[in-house]
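Note that one protein chain of the assembly has been removed; the remaining protein chains are unaltered in position.
And then subunit A:
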């Protein structure tokens, strides 16, 4: 029996050659990439270049033809890419330190220039990262500590973006956004002193609260006593003379009470009012 391969040897070889030829002439460029076709070392044309307002499917992605061996295809990420800065210590104008971590988002808009100046995205990334660090330090170093915290607002971030963008354009990149990701107090003494400050602020608050409590309590007592005095005055003021008698009776009761611990002896004179009947005078 003849095998399949032996029977169709010529056609199989033809198919294989056709596939190899197709693969070496056709390059698939996905939506997420731009491709620079380099002709013998010289950039010749760009496939799927970034254009802001072209909808997907019409940007030129898909199959791109090239001449095998003579033309080389360099693929470049077309998406929004991230530059992460090494966290920087920024010294504010009032000599306080702040650890700042910022990021930038950029996109390659001129892939030919990028291929010519940087070659690879890694180069662009590392160079932009260095630029970002220095620009952030420069711009934020002009501000006071308090305004560093709200650096998102105002013109600072726009300034940083503009400066970084000017550098990025040299690599065919466009900076879309720069933002401060975090702004922290550096570890060690700045953080410790912030904690101490918070502690003392809270201690002050606690002590104030306690003192206020005591003050309010005192006021409440005084008010009650004043009100009581008014009640007494209103009641007893009706007849001060009777009050004097009535209160004296109460006072004797209390002073000579049977349960008073210091038992008392009373020496009475016969002239005493209580004993006036005792004598039988009247």
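Here is the rule we use: a residue touches a chain if its C-beta (ideal position, glycine included) is under 8 Å from a C-beta of that chain, and two chains touch if they have at least 3 such contacts; residues count from 1.
The definition used in the following text is that contacts and distances are computed from a predicted model.
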item: Per UniProt, the name of the complex member that is left out, chosen from "Acyl-CoA dehydrogenase", "Hydrogenase maturation factor HypA", "ANTAR domain-containing protein" or "Protein HflK"; value: "Protein HflK"
item: Contact residue for the chain not shown (choose from A:21, A:40, A:67 or A:80); value: A:80
item: Residue in contact with the excluded chain [from A:40, A:91, A:166 or A:235]; value: A:235
item: Absent chain, residues of subunit A that touch it; value: 1, 3-4, 28-33, 56-57, 61-63, 77-82, 103, 105, 145-146, 149-150, 152-153, 176-177, 179-185, 191, 194-195, 197-199, 201-203, 205-207, 209-210, 212-214, 216-221, 223-225, 227-229, 231-232, 234-236, 238-239, 242-243, 245-246, 249, 252-253, 256-258, 261-271, 274-275, 278
